[in-house]
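Only one protein chain is missing from this complex, and each of the others stays in its spot.
Up next is chain A:
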């Protein structure tokens, strides 16, 4: 009984880490540019597909194809920012929401049109597939363990990046006040592009981590819709909040799938979201948004 419970918590944490990583992508972009990227899940899907295609070429090792896929996604992320997002910056939030929703539609449709990707479900071959790791009586699949480890490493890296590098500090400055950052000589537009690169790269990592669990298909980006509650619960402007939000959603889903009636699992994330929004409208770690005159 207790073991089953712990087992559920563990797999919830693993899935929650993926939600957290996707949510992290939202939060990075939102903090810097106040754009909410509804296509984050689709960036993740593209990352997984690119890794799949690279892996399918056979001549490079798995790790190299992962690195290349992440780099490719970083380039795509930057290109999307330059082409589509920068022209609408400063317009009402509605336009920006609609344009990223349009991007999501476009990316999802495009993925199913590309030959070799299509509407089928693919399996991303990983060297750690089908292995399990036992902790006493608890058994964790290597895929789940990998997700948790990579998330921890990535969080440490991002933390160090924002804390200790010039560029990271510049990004923090932009997220606090764009105009002041601009006056201080920070190239705001270029840094924004870079943030999209990082966010797309994080999304690609999330996609590759998720691939052994849900497989790779054109609709896998819909998990982005689960990552929204994670980001909002965390407060949409907070990087640790995104991970914590993701973990909460992951654990709640795992438990409600086991102990509550059918169908509750699919909405549990949204019920938690609404509950948090009603109690704390700016999320658990959110900044206060009321404007003063």
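By definition in this document, a contact is a pair of C-beta atoms (placed from the backbone, for glycine too) under 8 Å apart; a residue touches a chain by one contact, two chains touch by 3 or more; residues count from 1.
In the analysis below, contacts and distances are computed from a predicted model.
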(message) Looking at what's absent rather than what's present, what does UniProt name the missing chain, "dihydrouracil dehydrogenase (NAD(+))", "histidine kinase", "Amino acid/amide ABC transporter membrane protein 2, HAAT family" or "Ferredoxin reductase"?
(response) "Amino acid/amide ABC transporter membrane protein 2, HAAT family"
(request) Just name the one of A:10, A:111 or A:171 that touches the chain not displayed here. (result) A:111
(request) Identify the residue among A:13, A:51 or A:103 that touches the chain left out of the display. (result) A:103
(message) For chain A, which positions touch the chain that isn't shown here?
(response) 30, 34, 36, 84, 87-95, 97-99, 101-113, 115, 118-119, 177-179, 218, 225, 228-229, 232, 236, 261-263, 266-267, 270-271, 273-274, 277-278, 281-282, 287-293
